[in-house]
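Just dropping this structure here.
FYI, not all chains are in this one, though none of them got moved.
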Amino acid sequence: MSAAAGTTQGATLRARKEEHQRLAATDAVQTRTPPGWGDIHLVHEALPEVDLDAVSLETELLGRTLRAPLVIAGMTGGHDGATAVNAALARAAERHGLAIGLGSQRAALVDPTLEPTYAVVREHAPSAFVIGNVGAAQLVEQGGKGPLTLAQLRRTVEMIDADALAIHLNVLEESVQPEGDRRARGVADAIAELVGTLGVPVIVKETGAGIARTTAERLAALGVGALDVGGLGGTSFALVERLRAQLQHDQRGIELGEDLAEWGIPTAVSLAGARTAGLPLIATGGIRSGLDAAKALALGATAVGVARPLLLAALDGDAALDAWIGRFLETLRTVLQLTGCTTAAQLRERPLVVGGETRAWIDDLGYGPLRPAPAASEPGR
Amino acid sequence: MSAAAGTTQGATLRARKEEHQRLAATDAVQTRTPPGWGDIHLVHEALPEVDLDAVSLETELLGRTLRAPLVIAGMTGGHDGATAVNAALARAAERHGLAIGLGSQRAALVDPTLEPTYAVVREHAPSAFVIGNVGAAQLVEQGGKGPLTLAQLRRTVEMIDADALAIHLNVLEESVQPEGDRRARGVADAIAELVGTLGVPVIVKETGAGIARTTAERLAALGVGALDVGGLGGTSFALVERLRAQLQHDQRGIELGEDLAEWGIPTAVSLAGARTAGLPLIATGGIRSGLDAAKALALGATAVGVARPLLLAALDGDAALDAWIGRFLETLRTVLQLTGCTTAAQLRERPLVVGGETRAWIDDLGYGPLRPAPAASEPGR
């Protein structure tokens, strides 16, 4: 690839990243399909015997301790507007002891002058658990573009002194994206290879269409360190790319974006499915409160990821981020008390009710039972 | 605690109680989640062989006979406006032979000049079954405040010559309440101790989030005399406290109140669950008619409790109370006839249909079957 081509590609990437950030902040990118939390009911414990102060949100993730099971999901980087957002998010991660993911770092690999838009995260979050990010599509050849080299992938880690690297699976987004990468073959092998050589754990992460049980088990077999199920029900990248296609008068992208806006496995379903893979699970996609988070934890998540709400808050500044995170944590902590838990992990043993369409999904895919069958009472007692 | 501190605490309590009463009278405190009665269907008996006159609503509760299975649920006391409301409610209890609960008596323990706002109940209801009330949170130490002493608890009984004392479990409300008590540990032990020494039966009562089967069974093992399941679907104390938080500009309370407004086990579900505890059950939370009451009785309740509708009626005076209670009793009596029952207890043997989300709850928590399986008819007959 010539330098000029590189620059052009860099400029394209930068523009795209800018658009992603801008468009994702609009209201039109939320799926109509719910993530499933409304179909899940936790059971109140009226006599919890747990003091609110005794509740600890501390969570182990890949050998590190977070002060709460919350990951600021990877979003941005690679354009000028990203720097401030990433800095704000990083400061929040540092203040609250959270994990933080970055947006895809490809832009900085193509155009190293963009590295600071990512590196700002480590600067402002020196002790946080920071997760690099690169797309699975870039692990294989796409048209003229060769796959990312191991050196490049290492650079994504070094650039931000990453504690883990997320490979995002976004075949739906690539399909809709006007200039998307349409090849998917070879990704599994590339992940397997990377896992053995990168030096930090690899997290595989969907970006809004979810991971099925069989896929989760395949990924576990490849040696992946954790999964972010990235399910349907929050920000939709089919819708984001449709908005971009509209700006570019790309009819194909507009239409595919509409046709597939509701494609995917709802987050709650995907979580129920991925339980058997034996990996730490992050639940991203439509988590909007500490109550949603508690339901995800009860379904088996180790932590939850939140993207769009934190982007909106970050655009409003540090105080808005503190407000959002504070509310989230306070609700989560309270729900732990209300279910008689002192730790988030205990939620996995608490009873659970599943109704609505989520039940049909879990039944038909064999993702249940989610809890051991309760002993029935005497009929008619 | 210094006298001054006592007075301040008393003033705070008094103000809070006044606010509770005022805010609970607004429309904004009803949950969106239904209590479940709409999902429960009783079965019409076209040939009841029961005269309306032969229907008796008389009900045994803790060794006493009520003229109807209705408890005026504990609401108020501890501030000036409470006296008239309590007097009106007490007169109604006396006239109709009902049980009547009081609001939390803590205020009067802290500031004995408030005792008359409670004692008025016994004055006007000399022969009624009167239930004292105190919060479970006050049975254990909270911040600087020590737990209520046995002497104080005895005083709650003496103050009104109570026939029973209700310990209310309200960990959700305490969570949302700006000045709430956030400790819950030790409550079970405190209840167990109290049960053995108080001299009147102890009723444990939730206040809007319900009691799970396991909790009901734990409470039975502690020696409690009866349970009021106080389920989700009527007045929400998360919403009441959110309104109070709004008045106080307490952002945390506002947000928790919103996030947890729909938290809890719907009353019908909680009732189905608590059946196995072997205790008399009171069903409070979203009972709005004699038909709702009949469904609760069919699910195993010994009596139902009603709060907010009776508060609204009491604010309108004795005639309004008589009107509400009269309608309630007439409908309940009629439903007994329409199901071929002469007593409320017989409803427990009548067939029952459970649909909607209530069915998912009962299935997943193993709270069924509610009736012995009916014999199937010949296929295709």
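Letters are used for the chains, namely A and B, taken in the order the chains are written, and counting of residues starts over at 1 for each.
FYI, a contact is a pair of C-beta atoms (placed from the backbone, for glycine too) under 8 Å apart; a residue touches a chain by one contact, two chains touch by 3 or more.
Everything numeric here is computed off the predicted structure, so don't read it as measured data.
Within the whole complex of this structure, the shared sequence is present as 4 copies, and 2 of these are drawn in position.
Everything that follows uses one rule, which is that only the chains that are shown with their structure count from here on.
A rotation of 90 degrees, rounded to the nearest 5, superposes the Cα atoms of subunit A on subunit B.
Per-chain Cα centroids separate subunit A from subunit B by 43 Å. On subunit B, the positions that touch subunit A within their shared complex are 136, 169, 171-172, 175, 182-188, 206, 209-213, 215, 218-219, 232, 251-252, 255-256, 259-260, 263-265, 275-276, 300, 348-349, 357, 360-361, 364-373.
Partner subunit B is touched in their complex by these residues of subunit A: 41, 43-54, 289-291, 323, 326-327, 330-331, 334-335, 337-338, 351-356, 359, 371, 373-381.
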